[in-house]
Structures are given as C-alpha cells and as structure tokens.
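Here the complex is missing a single protein chain, while all its other protein chains stay put.
To keep things simple, chains are lettered A and B as they appear, and every chain counts its residues starting from 1.
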Amino acid sequence: MSMVRKVASISAALLLCAATSTAALAQKKYGPGVSDTEIKIGNIMPYSGPASAYGVIGRTEAAYFKKINDAGGINGRKINFISYDDAYSPPKAVEQARKLVESDEVLFIFNPLGTPSNSAIHKYMNAKKVPQLFVATGATKWNDPKNFPWTMGWQPNYQSETQIYAKYLLKEKPDAKIGVLFQNDDYGKDYLKGLKDGLGAKASSMIVMEESYETSEPTIDNHIVKLKASGADVFVNITTPKFAAQAIKKAGEIGWTPTQFLNNVSASVGSVIKPAGYENAQNIISAAYVKDVTDPQWHDDAGMREFLAFMERDFPEGNKLDGSTVVGYGVAQTLVQVLKQCGDDLTRENVMKQAANLKSFRTEVLLPGITINTSPTDFAPISQLQLMRFKGEKWELFGDIISADVDG
Amino acid sequence: MSALQDSVTRAPAVAAVPKGNIALGYLTSTMVVILLFAVPLFAKNFVIFQMTIWLIYAIAILALNILTGGSGQFSLGQSAFYALGAYTSAILMEHFGVNYVLTLPVAGALCFAFGFLFGLPALRLSGIYLALATFALATAMPQILKLGVFEHWTGGVQGLVVTKPDAPFGLPISQDVWLYYFTLVISIVIYVFAVNLLKSRTGRAMMAIRDNEIAASAMGVNVSLYKTLAFGISAGTTGVAGGLGAIAVQFVAPDGYTIQLAIALFLGMVVGGVGWLPGSLVGSAFIVFVPNLAEEVSKGLSGAVFGAILIVVIFLVPHGSRQVAYKIQDIVRKIRK
Partner (left out) sequence: MELFTNQVLAGIATGAIYACMALAVVMIYQAIDQLNFAQGEMAMFSTFLAWQMIQWGVPFWGAFALTLVISFAGGVMIERLLFKPLANAPILTHVAGFIALFAILNSVAGLTWDFTIKQFPSPFGSAPFLGSQLISTHQAGMIAVTLVLLLALYFFFQFTRIGLAMRAAAAQPESARLVGINTSWMVALGWGMASAIGAIAGMMIAPVVFLEPNMMGGVLIYGFAAAVLGGLSSPFGAVIGGFLVGIFENLAGTYIPGVGNELKLPIALALIITVLVVKPNGLFGRSVVKRV
C-alpha cells in the first residue's frame, strides 16, 4: 500500500468517525445536569417548620423516582432527585434554589412547594432561564407564559374552584346569604377572590360576612359562632384540613345548618370528614380532580390499586390516607411523561417545550374524564374539576366535568 | 407562693463578660477581615450569596447581643425589627425609586425609633415577662404586615419583589460579589461601632445594669434611659440587617419574618456566646448551615437532627463559641510563656 493511499484511507476513516459523532451529537442534546446515565432534578420542600405536613409530597416523589430508576430509568437515564428543605421561609427558598441551580447544576426545579417560596424564586428562575416546573401551589399567577415562560403550575388554580361554586350558587340559590371563612394568607385570599369574581356584581349583596382566621389559632370555634349569628344560609369553608374538620364539627354542634361548600384542599374523607363526623358532613358540596384514597367508591378502581401497590411496595412508611401522597404521585407521573417526550433532547428549552405540549395525558389518580393539557399559551396543566356532594360515607360526583381556566 | 426575695441566691440571667473580652484582638481581627475580603476570589457566586446571608444574620445576632449581652434584656422579638427594616427598604426602593444604599439609614432610623418606643413599656418588664412581650411583638408583626390597610404598600400576603442592584461605577464584578462587599463593609462598620459602644461610658452603664440593676441605679446610672437606648440601638441595627436581607433575597413577604426567625436569631446568639461580639459570626454560621446539614442526614427527621446537634453543642460548650475562644486564648498564652 502506498503512503498516499494509506493517508487517504485514514483520513476517510477519520471523516466517517467525525460524521457519525456529529450525527450522534445532533440526536443527543444535553442541558446542565444531564448525562447519558443521569438527569439531575432539583426540588424544594418544607420538611421542617410550620408547613412540614406537606413534606410528605417530596418524600412520595423521591420514592416514585426510585421506583422508576429501579425499573431502568427514563430512556436509560436515572433520575437524581435532589430535594432541599426551605422550612417554608422565602429567604431560605432563594438560598436553596440558587444552590440547586448554581452549585448542584440541576436541569430544572420540579414541584417546589408554597406560594411564598415560589414567589421568592419566580424572578430568579426566569432570569436564569431555568424551568420552575409544576409548582405545588394553586395561585393563579403561575399561568403566565408571556411574562414568565419558565414557570408552570400543575393543580387547578384556587380561583377557578370558587368560581365554579359561585356559578353553581347563582344558578341554584341566587338569593343566598353567604358567609365565608378563609385562612388569612395568599391561599385563602385567592379563593375568596375567585368567589367574588364568580359572583360578579352580586358579590357585595350576597356575601354577608367574610371572616378570616390565622393558623396560630388553636380553634376556630368563635368564628363559626360569629358566622352563624350573621344569618348566613350558605357557608363557604376555605380552610386547611385541621380547621375544616373543626369548622364542620362545630357547625354541627351548634346546630347551624347552612348549605356548605368545602374547598378541595380539605375534601379528604379519611383525614377531614371522618374526624369531623359523617353526621355533620351530609350534603356538603365540594369539587375534585383526583380520586380520594379514603373514598370507598374507588376501592376496586384500577388506577387507585396501582397507587396503593406503589405505596405498599415503594413507600411503606408513608400514609396513603394523606391526600398529599396522591398529589405527589400524580405530579411525579406527569414529570416522567414530560421527560419521556423529551427523548434525548434534554435541554432546559426542550423540557419547557415538552411540558407545554402535553395532550390529553392522564395519570390514573385523576377523576375519570379529567385530562392534562398544555400548550405554549396555556400553562395550566389541570384545569378541570367536577362537583361532588357528600352522602353517607362517600362523595357523590354530580354534573359534568367543568373546565375553568383563569388567566394569570 | 413565689420567692419573696429574689436575686440573692440566683445567678444573673446573663453571665458577666468583662469588657476587655467582648472582641477579638487587633491581629486576629485583621486576619479575619483579610480572609473575608479574599473569599470572592475563590468562591462561586452561590457561595458568595450564602456568605452574604451569613453576614446579614451575623449583624442581626450582633444586634441582639448588644441588647442581651450588653444590657441584660432578653428579646424573642428581633424578627419584628428585621421585618420592619426589610419592608422599609423594599417599599422605598420599589414604590419611591430610592437608591438602595439610602434606604438602609432610613430603615435603621425607623427601627431605632420603633425599638426605643417599644423599650419604654418594656422597662417595667423583666425576664420572662419581657420575653413574652417581645414574643408578642414577633407574632403580631406578620399579621400587621398582612393587614388590608397597608396592602397597597406591602403587597399584602403576596409580598414585594425587590430589584437587585448592579455594581456601581462600571466595576467588572457580578451583582453577588458587589453585594457581598457592600454587606461586608457595613458589617465591619457596625461591628466596630458595637465594640466601641460597649467599651464606652454608655456600654459600661449598660453592663452595670446587666450585672445588677439596683446597684447600678444606686450608683447614679439612669437605668430607664440606658435600657431603652439599648433597645433602640439593637432594633436599629437589626433594621439595617433586615434591609440588607431584603436587597440580597430580592423579596419580602410576611412568611419570611415569623417567630421562627426570632428563634433562629436567639439560638445564634446562644451558640455564638452571649456578650462576645465575634461569636455572632459563629452563631450565624450555625443557623445558616446546620439546618442544611440536618436535612442531609434525614428529610423526615431534619428537625430532630437539628435539635440533637443543638443539644450536643450546648452540652459541650454551654457558653457558646466564646468558651472555645477563651480556651484557645489560654493555650496560646501558656505556649508563649
């Protein structure tokens, strides 16, 4: 073989090599935190502090991703789930978010919990162009793709839920005298705003009392006494589980029998209605998007069985009666879907693109008929709810599935 | 049923620290300062941000130390002054377009006035009663910030987003590095001020009150004036820290300034050593970094791990890092001999 031919064949081989590797590179595009074997995902949860009850969401997600990893991961990549505690303090959330983005170099931050914490990192995440994906709060402002293209919610927003109640009231009970009890924070005020917007011009005449409480109060009995005295015949109960149970029980004890609306946050049969007493909870109206584990009607449901099997095998120390575990499971499944759609293009841009491209996706813990849909102009994955009424020892769904999108 | 005659047999609430021992020597101080100035040359932006937060909490702990270590008064309400300072800076910057540097003296002055006024009724209270009064202030503050009447200014439950300042004069450094140096310079100024204050006539009067109020008053110290003054100075300093905190974190909301913050600052003071000013840096490091360490150990039990670490620390050094520093000082002296 002559020298010339030798050189020519080597360079041809080299060229071929180069060509194939660029082809491979074209297929595989990685953002920070991604390799052939791993995807680094950040998360912020209040494991300690006043909201530590919600820490179980983060632990459920960790258990779910471990299950996915044990089964081989997503397209061969394991999820490295890095979850930090912010103790529900906004300054700490900023510290942890920066640690995740700048020190751990995660691909994105998934499901950080709490409106105050998410508000604190909102601007930072969007300035850095790091996805703040499926935030665990129902505030309306997360659906704002125009101004904040890197932030997306997951659950139906608070305002849309009370708007549904308002529409129901205007139709079924237009002369209602409404008494509202709400938690004095962003969550309570968002719900209240939805109710007022839904009632429109009639809000001021229909709402006879707006009563707020602080989470530091041991009992809210006195608020219920006040609401009863106001003469309200409709009670809109915008409270977290402990206070919801107290309110339902107290109303029963003092013989106040208005038409009651209970926010979805506290609609769990096992952890709210049962402690409050079934007899006090008859005919309460609420709205739901996920199945309630403690509701007997889902005992033989396939999706629910799958969830229970997961809890038993992968997260035995968690409490399946806690509604937060279902939510954690559902949102983790949604993320896995997004990552599957991303394929080998695991850049931050593509994660947001795929998250905004969910079409009729379902996790089987959602109520029948409810689907997850997003688009570049719609950053509200779940925006459907169904009304339900409490009868006997379970919720009875009624009416159609209602779509209620509220823009941020 | 209680003791009719108090204070005879019981040790004072705050152990006396001789005034020569409230600070580090010149050599050590200079070394620490040089080290702090050099850090940004080696660290990543995130670490620099963390250190800024560390310095800010150190200022707040130092402020509490002036109050407790200096005048013997106990406060669980520092988060209220911190919040007031933070909101003052945030509102001035966002609603009135005031330069961030100028908001700090305003925050400090406002908090000084507020603390001084709060110190007046607090004069009648001591020990546990004062703890309850300050505790009440700390629980009331987030609720006041949420009030509808102030919502236009405070942003209510949603809070306010603050713009982060760029480095001035076109300096080629990042926002984080600039803010770190800015905070560091303010910290040094406040530290020097505090050391000189406690060594001055005012400081001696305060410490006399701390060690024995009745004796101090018998010797002609104006107890009311110095006690309220201590409250005012402490609140004002905390307010500056709060303002810096708002600028560094770029966000203020009622949830950021709950009783948890007051408790953290208190723990920082105890771990650092009551009455020993450099301990504020150690105490601040404890409250910023130990929770991170605790959650590394266990997510579900992070609170318990934090508690356990805290117990170990107070078992080993009941007087905080001050005790360690004195030990080292002793050893150094022996070696020199």
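The rule is simple: contacts are C-beta pairs under 8 Å (C-beta built on N, C-alpha and C of every residue); 3 or more make two chains touch, one makes a residue touch a chain.
From a predicted model like this one, the values you see are computed outputs, not experimental measurements.
Asks: Looking at A:Pro174, A:Gly255 or A:Pro316, which residue reaches the missing chain?
Replies: If we include the chain that is not displayed, A:Gly255 is the one touching it.
Asks: Any idea which of B:Ala140, B:Leu293 or B:Ile328 touches the chain not displayed?
Replies: Only one of B:Ala140, B:Leu293 or B:Ile328 touches the chain omitted from view, namely B:Ala140.
Asks: Mind pulling the subunit B residues that touch the left-out chain?
Replies: Contacting residues on subunit B, toward the hidden partner: 1-11, 13-15, 68, 74, 121, 124-126, 128-129, 131-133, 135-136, 139-140, 143-144, 146-149, 212-215, 218, 263, 266-267, 269-271, 274, 300-308, 310-311, 314-315, 318-320.
Asks: Could I get the residues of subunit A that touch the absent chain, sorted low to high?
Replies: So the residues of subunit A touching the missing chain come out as 48, 50, 52-53, 55-56, 184, 211-212, 214-219, 221-223, 225-226, 229, 241-242, 245-246, 253-255, 270-272, 274-275, 318-319, 321-322.
Throughout what follows, only the chains that are shown with their structure count from here on.
Asks: Show me the residue ranges of subunit A that touch subunit B in the complex, using the header's touch definition.
Replies: Residues 45, 47-50, 52, 55, 58-59, 62, 83-85, 87-92, 94-95, 98-99, 101-103, 114-116, 119-120, 122-124, 184-186, 189, 214, 216, 317.
Asks: Would you pull the subunit B residues touching subunit A in the complex into a rising list?
Replies: 44-47, 49-50, 53, 139, 143, 146, 156-159, 161, 245, 249-256, 258, 260-261, 291-292, 294-295, 299-300, 302-303, 306
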